[in-house]
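Left out: one protein chain. Kept in place: all the others.
Now for subunit A:
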Amino acid sequence: MSTLPPHVRLANEIADQVRHLDPDEAAAFIANHLRSFWERRMLHALLTHVDAGGADLDPLAAAAAARLRQPA
């Protein structure tokens, strides 16, 4: 079983799919996907995780989280 919290595991899985893209493009894709499909408390949990150091979070997902803090 994965020991990662669900929001970290799921964000990392999305990042795996766009690793072939330019990092900025990948982060934008992930951020857009999260805005479109993730519920507010999951987004909040992800941002809280980043604030706490972002352990085990894929850098692309972390970059996407940073974009989530900006207006869409």
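By definition in this document, a residue touches a chain if its C-beta (ideal position, glycine included) is under 8 Å from a C-beta of that chain, and two chains touch if they have at least 3 such contacts; residues count from 1.
Basically, contacts and distances are computed from a predicted model.
Novice: One chain of this complex is not shown here; going by its UniProt record, which of these names is it: "Formate dehydrogenase subunit alpha", "Amino acid/amide ABC transporter membrane protein 1 (HAAT family)", "Holin-like protein" or "Type-4 uracil-DNA glycosylase"?
Specialist: Protein name of the absent chain (UniProt record): "Formate dehydrogenase subunit alpha".
Novice: For review purposes, identify every residue of subunit A that touches the missing chain, sorted by number.
Specialist: On the side of subunit A, residues 1-2, 6, 9-10, 13-14, 16-17, 19-20, 33, 35-42 touch the unshown chain.
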